[in-house]
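First the structure, which I've put down as structure tokens, then a few questions once you've had a look.
Shown here: the complex without one of its protein chains, the others still in place.
A, B and C label the chains in the order they appear, each numbered from 1.
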Amino acid sequence: MFDPTSLHGIIPPICTPLTEDGEVDVPSVHTLVEHLLAGGVHGIFALGSTGEFALLTSQQRQALLDAVIAAVRGRVPVLAGILDTSTSRCVERGLAARAAGADAVVLSPIYYFRASQQELIHHFRAVRAAVGLPLLAYDVPTAVNVKLEVGTIKQLAEERVIVGVKDSSGVVDAFRHMLLATRGTDFRAFTGSELIVDACLRMGAHGSVPGLGNVFPAEYVRIYDLARTRDWEGAAAIQERLLACFYELIAQGDPGYSASSSALGGFKTGLKLKGAIAGTRVAAPLHSFGPAEEERVADVMRRFGFL
Amino acid sequence: MFDPTSLHGIIPPICTPLTEDGEVDVPSVHTLVEHLLAGGVHGIFALGSTGEFALLTSQQRQALLDAVIAAVRGRVPVLAGILDTSTSRCVERGLAARAAGADAVVLSPIYYFRASQQELIHHFRAVRAAVGLPLLAYDVPTAVNVKLEVGTIKQLAEERVIVGVKDSSGVVDAFRHMLLATRGTDFRAFTGSELIVDACLRMGAHGSVPGLGNVFPAEYVRIYDLARTRDWEGAAAIQERLLACFYELIAQGDPGYSASSSALGGFKTGLKLKGAIAGTRVAAPLHSFGPAEEERVADVMRRFGFL
Amino acid sequence: MFDPTSLHGIIPPICTPLTEDGEVDVPSVHTLVEHLLAGGVHGIFALGSTGEFALLTSQQRQALLDAVIAAVRGRVPVLAGILDTSTSRCVERGLAARAAGADAVVLSPIYYFRASQQELIHHFRAVRAAVGLPLLAYDVPTAVNVKLEVGTIKQLAEERVIVGVKDSSGVVDAFRHMLLATRGTDFRAFTGSELIVDACLRMGAHGSVPGLGNVFPAEYVRIYDLARTRDWEGAAAIQERLLACFYELIAQGDPGYSASSSALGGFKTGLKLKGAIAGTRVAAPLHSFGPAEEERVADVMRRFGFL
Partner (left out) sequence: MFDPTSLHGIIPPICTPLTEDGEVDVPSVHTLVEHLLAGGVHGIFALGSTGEFALLTSQQRQALLDAVIAAVRGRVPVLAGILDTSTSRCVERGLAARAAGADAVVLSPIYYFRASQQELIHHFRAVRAAVGLPLLAYDVPTAVNVKLEVGTIKQLAEERVIVGVKDSSGVVDAFRHMLLATRGTDFRAFTGSELIVDACLRMGAHGSVPGLGNVFPAEYVRIYDLARTRDWEGAAAIQERLLACFYELIAQGDPGYSASSSALGGFKTGLKLKGAIAGTRVAAPLHSFGPAEEERVADVMRRFGFL
């Protein structure tokens, strides 16, 4: 039986490898999972933003999650994103994740409509009750237009509705406030701020869900290990190298396409260059990289000594 | 065979009546459709924002659309919203709408992720090609975080990818710019700015998709008819009465809940008071009105002489 | 004695002509005022956004206002913007405007800090009491980050603190709501939405403060006159021509510079081409047009038949 209070460390939001015709590339899911586990990651988060969950059909989401769970074979916990636009839809996604064998589920505020904090408290309670798996909150206001307030997270934690949080808000002050408000409990806090993971661990975060950790799992695990030994200089040195690389990696998409496609293309090209996935396709309508964009990413990787 | 160039007039974004346990209330769909048709509306738009599409499961969406099409019995065109978060998901929704018998489909930019205008052009082209029904663009930036630029709409219109637009952007300048850019063609432009419908008709809009038109279909049809005769004073008088009522109707929800729940609850209570639907339930996690809130809406309706 | 209830019609927010070394070009102020009065404008608004008030020193603001008042010689009312970042600073500006002989003053919410509606009510009261001139509210949320709510405007109008409003919010629904809320009183409402002036007049606005009216005063006066005779077709025809020209006129700045510099450069080049001012300089740090940009504006003017 999975114990959610044991969640810790580096839990990358796994990319969803796609074939040329846009379906889940199951063999690449297996190589990607091995790449992550070889890096020492402590868990895998499937169907997050970096996993392009919003761009996949229900069948594709299911295929991805099944493939990840099959590939992981229980070696680390698998968390499944169940973000959607209503309580009923999130419950459906949660039940599917449970049937697939996920260890825990991850839920944000609904999107398209903007719910109030009070409505979100009802939402989290209802999804938790219906799904019956450990639940983590996902704070990602740039995508869903609503911030989970510290008071909301605290209340849901005290009610044992949520066992933890993934904070991708970028509002570090509020994240630290939340860390303080839940300290001394079993609550688990993970940062999605992939460029200041060392700092967040210093503040008391239990780990990170770094998109860039797809490409550099071993480096993030090393940051985590150094932080455990309180070697903040060492942790910072690696984090800084990743930070400098990150800003170039995500900036190689052709003009006219979205920032998301440039970031996803950068990550997927990095993975392809490392042999972890077969192709760099991103789901439509986001743009997929062509050879020139991939070559620019390769240049970045070489320049930073990662190839 | 449906001719999309014949689209015109008042096409309310029909509310989705729900039972106490949150399922589509099919008998109420029939009474609501009769209420709208008795008001003289020229079409019905199912599964828009006012129709709570984002709060419904796929099965519920299907049930709603089937019920609407069955109730309408071809008396007016039925447009179906197929908004979703990726090209593949929108195609799935479009094919379902086609199978159900919708006359045309309505598509916004994807949400959750933010696509570029260039990516959206690909998106609209791909959905149109796969679905094979007349397609209208839906500009609703407050929900999807991206505005459809005039140039994008113009290009899609020239390519015959879209036959029209529903503008809920609130950016009246740009709407007028778009009207000018497509004048003299078959392109059909509808405003979702339900409080300035007369002004938009004056500018050349072909009609409106007013959420408030659920409650007041005859009044909106009267605005449209007066506009056709160029009686702008008469049209304005009705529009002003609706405007004053609107701001109070949507403001009766209890504090602590979202603006969307207050607006939807106001509309649904208005419909219940008029006998058009049985109950005021709104899908979770949005708040559903209780008796006190319904009573406040009744007060508003009485005060404005609508009861 | 100036009667503010007589305010009406087209009141352009006059551009501030600058010399090559960035000082107020007094001779051009005189030719520009004559250009506007020859067009038949009903008033002049100095030191608004289009007048670059925020880019001018206190001495330059004084020089501009003195020059405008001297040039106008009482032929039409002169309104002076007194926007600033605190009550004390706005009072200083108001007293200076009064000393210079302005007929009325125009005040927005403070900027830099964001005041609450309650704080703004105190602000308007205090400035009105200290300055002793008729006061108009200026709603310009994109610049000051705060919207004047309809309830705030209504309360200030009922207290006789403000005699009118210039609405540059772009939120036409709320503008119409405000028109209804103040109808039947002496309150005067002007729209800054320069591309839908005819529609706003139809809704009951008393006039407009169109930035584009610097270049095309006679055309805007013609819109106003046609609206007075309820010739909405005629008014719309002119407005549409101006709208189409506007979007090109403001888009000729070189890449890398701000939208404001492109718009101000477009207006000033239009004025130079019409012989109304000597040069197109815009105050730093905004970009001033060079010959290539001016030439592109000339092309636009010729293409639309305005040269």
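Quick notes on this structure:
Just so it is clear, contacts are C-beta pairs under 8 Å (C-beta built on N, C-alpha and C of every residue); 3 or more make two chains touch, one makes a residue touch a chain.
Fair warning: this is a prediction, and the values are worked out from it, not measured in the lab.
Looking at the complex as a whole, the chain kept out of the display touches A, C. Interface note: of A:Ile196, A:Leu264 or A:Ala283, the residue touching the hidden chain in the full complex is A:Ile196.
When the missing chain is restored to the complex, the residue among A:Gly101, A:Pro141, A:Gly170 or A:Gly234 that touches it is A:Gly170. Only one residue in the set A:Ala244, A:Ala278 or A:Ala298 touches the chain that does not appear here, and it is A:Ala244. Residues touching the missing chain, restricted to subunit C, are 22, 49, 54-58, 60, 83, 85-89, 92, 110-116, 118-120, 122-123, 126, 143-145, 256-261, 283-287 (touch as defined at the top). For subunit A, the residues in touch with the chain missing from this view are 170-173, 176-177, 180, 193, 195-196, 198-199, 202-203, 230, 232, 236, 240, 243-244, 247.
Everything that follows uses one rule, which is that only the chains that are shown with their structure count from here on.
With chains as nodes and touching pairs as edges, the resulting graph is an open line. We define each chain's centre as the mean of its Cα atoms; on that basis subunit A and subunit C are separated by 49 Å.
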